[in-house]
Every structure is written in C-alpha cells, then in structure tokens.
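Removed: one protein chain of the complex. Kept in place: all other protein chains.
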Amino acid sequence: MAKRETSTKDSGTRNNAATELVMSEAPSELLRELVAHLRQNRTQLREEWVGRISETRLLTAMTKEEIFAEATSVYDSYVEALETETFEALQAYARNLSERIIPRGVETHEVVGIVLLLRDVLARSLFAKYQADFKKLNRILDAYEPAANRIANTVAVGFVQERERVIRQQQEAIRELSTPVLQVRERLLILPIIGVIDPQRARQLTEQLLRGIRTNRAKVVVIDITGVAAMDVTVANHLVQTVEASRLLGATVIVTGLSPEIAQTLVTIGVDLGKMNTVGDLQGGIEQAERLLGYKVMAVAEPR
Amino acid sequence: MPLGEIRVAINSDQDIVSARQEGRALATRLGFSGVDATFIATAISELARNILAYARRGEIMLRAIHGSSDGILVIASDAGPGIRDIPQALRDGFSTSGSLGLGLPGVRRLMDEFEIKSRPGHGTTVSVKKWKK
Partner (left out) sequence: MEVPILKQGEFLIAMFQAALSDADLENLRRGLLQQVVKFRSRGVIVDVTAMDVMDSFASRTLREIAHMIRLRGAETVIVGIQPEVAFAMVQLGLTLEGVSTALDLEEGLAYLIEKSKMTD
C-alpha cells in the first residue's frame, strides 16, 4: 500500500520519460478491469464525450456525423492503447487523424481539447464506478492517469507535427511558385511548372528562366510540365517561345511531363514535336541533360 | 506631369535607330521594366522599318498616356501606298519561320493594344500602346 502511494507521486515524473512506451508499475489485472469497463460502457461513454464536445463548441468545422465517426475511432484507439500498452498504433492513428482533419480547418486547441475531454469523461466514470472503494479507486487511477496523459500527449504532438509538415509543404509550394528556376547541377537548370498557367505567369516564368540561364551559365534546361493539367493555345505558344529564346542564349531545352492533351495543343499550333526535345518524365529529362552535358560539342545549341 | 509628344521623322535607316532610342528613353523615364522597354523599342524599330520599306517616309510619334496605370502610346504614320488586305497582314500562323511581311503580328504580340488604319492610296497609321503592369 505504501508503495502505491509513493508511486502516485512518482507517476508524474515517470510520465515525462517519454521514451518509455510500455507502462510499468501498473498491475495488469487492474488495467484489464479498467479496459473491460470502458468497453462495456462504450456506447454511453462515447455519447457523453460527444455531448461534451458540442457543449464546449469544439470541432465546429465538422458536421455531427463526422464528429461521431471520428469520436468512435478515437475512443476505440484510446481503449486499445490502454489495453495493449503500446502507443505506436496511437501515434500512427494520431497522424492519420491529423491528415484528415487539418484540411478541414481544425485547430490544435480543439484536438487537445477533445482528447482531454475524453480523459475526463472516462475518469468520471471510474469515480462513479469505484466510489464505494476509495483504495481501489486510487489503484485504478494509478493505472489510468499516466496512460491517459501519455495518450493525450501523443495525439497532441502527432497533430502538431502533422500541421507543421503541412505548413512546410505549403511554404515549399509558395517558394516554388515564386522562384521556380532551380540550379541542380552545373550548367543545368530545372524549371518545374505546377498548377495553372495564365499568360502573365507564363511571361514571368520565361523572364525568370532566361535571366537564370545567363546568371547560371546554363547549357541545358529541363522544363517539367508534369504538374500542368492543361494549356491553352496562348500559353502553349509561350512554351514554344521559351524554348526558342533559350536557344538564342545557347541553352538546349528538354521538355518533360508532356501530357497527350498538351502534345495535341502543340501540334494544333503548328509545332513539330519531332524537333522539340521531349522526354517522358523529369528523371528521364535530367538523365538526358547530363548526357548532353557530357558531350562538349552538344553543349552549344545547334541550329535546327 | 504629362510629358509632351516626341516626333521622329523617318527618312533613313538611321532614323529607325533614333526612333527606337527615343522609345526606350521614354519607356525608361515612365518606369517600364527593362523587358518592357526592350519590347517597346523593338516594336518601334519594326514599325519605323515598315514605313521606310513601304512608304519611304513617315513619322513615329511617342507620348505618355494615363489610364488605370501609366503607359506609352506609339503612332507610326505614313502617306504611303497603304495596305490592301489588312486581315492578311495580321494573319499569324504562330510559325517560327522568321521571314516577315510587315511583322505586324509580332508588333501586336509585343504591345498590349494594337490598332491599324490603312487604305490603298491613303497611307497607313498604326497605333500601339503598352501599359505598366
């Protein structure tokens, strides 16, 4: 008994040893009892939890059905984490959950909030169940609290990490759009074009590329249009002009990622695809570029 | 402050150079980017060249204009034989043949707005505008 009381105080510090995924100290039969209780009262406890979520006005970006579906998943994962004493599954779940709800605009405080609410709802039900036996309640809480806190921690951290990953991705995309010309190797530039190209953006890209050719003294440029869904005639002409202008600066252009639709558009405007240097994908284009750079004679734009 | 009109008489090939230099200078004064200034100077060069080739003489007029942003107006006028078939002159297959008739489709691509008035025996006037982005 005395040992248990000490361990209650220590559970806080043990909680902070985050590398320990497996719980020690808590006797297995207590845990099994706890998990059994949570499973038995699953429907009721889950409902209570969802009720608390709407009361506190969390997850307003999601519909009732969506909340209920997620609540069911989280509850089951929670109980499973308590039961199996491993958190890898919960970590993976937390990240997966984040991937789904971040695009819906769910905030960090909401995610942390709902997990804490679940912890509270379950704790209260434990109080109710074991209120007659205070010592037993204490032992049950000894088992429950560290695990519950670790779960809350895991889900919150998983969410934040996923959120940071999304933000980094967005920043990358923005940077790509604003400075799309990449010097990958000496004398080789890559211009990955993604998204919608309107004539103004096409002009901007051409300017940037030509300046980049001069600054980097590029001999080969790979223009990758894998990320471009469609091109109207005006923009297709810009692509052709870009290829021609690059040649005037002594650079050979390889176009990669040409979709059948865009190839058709080019043919429509009178481009002889046989004369245009095209390769299926970016990797192939880079390989061809390196081959070109290996031959000194080819390093100057030959007249066609 | 609106800048005045600049008129360059086109009588010789040297005048082509003068006209485009004036154009670049005005464009730069108006704050056009380097690329746009080059586009403007190149368009003027072609327009002046047309005057010389088909009418032997004429005039390039340059002026600052103001709308929702600032811009430049170029009017190339001559009293030459005029263009018989304007649509034909403007037809452009977007080919890269590089051999020109009047180069008008190219001038149109270089500038933002393009207008042409011509009648056989009554000369030709081409007005082009470019606006600062």
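Here the chain labels run A and B in written order, and each chain numbers its own residues starting at 1.
Definition applied: contacts are C-beta pairs under 8 Å (C-beta built on N, C-alpha and C of every residue); 3 or more make two chains touch, one makes a residue touch a chain.
The shown structure was predicted, so the numbers you read here are calculated from the model rather than taken from an experiment.
Trainee: Among B:Gly58, B:Gly103 or B:Gly123, which residue is in contact with the omitted chain in the full complex?
Mentor: Residue touching the chain left out of view: B:Gly103.
Trainee: Of the residues listed, A:Glu107, A:Glu207 or A:Glu287, which one is in contact with the missing chain?
Mentor: Per the contact definition at the top, the residue touching the missing chain is A:Glu207.
Trainee: Out of B:Thr42, B:Ser77 or B:Ser118, which residue would touch the omitted chain in the full complex?
Mentor: In the complete complex, the chain left out is touched by residue B:Thr42.
Trainee: For the chain that got dropped from the picture, name the residues of chain B it touches.
Mentor: 12-14, 16-17, 20-21, 24, 34-35, 38-39, 41-42, 45-46, 49, 95-98, 100, 103, 105-107, 109-110
Trainee: Taking the full complex into account, what residues of chain A touch the chain not shown?
Mentor: 206-207, 210-211, 213-214, 217, 219, 241, 244-251, 296-297, 299-304
Quick note on the criterion: only the chains that are shown with their structure count from here on.
Trainee: Could you work out how far the Cα centre of chain A sits from that of chain B, in whole Å?
Mentor: That pair's centroid distance is 53 Å.
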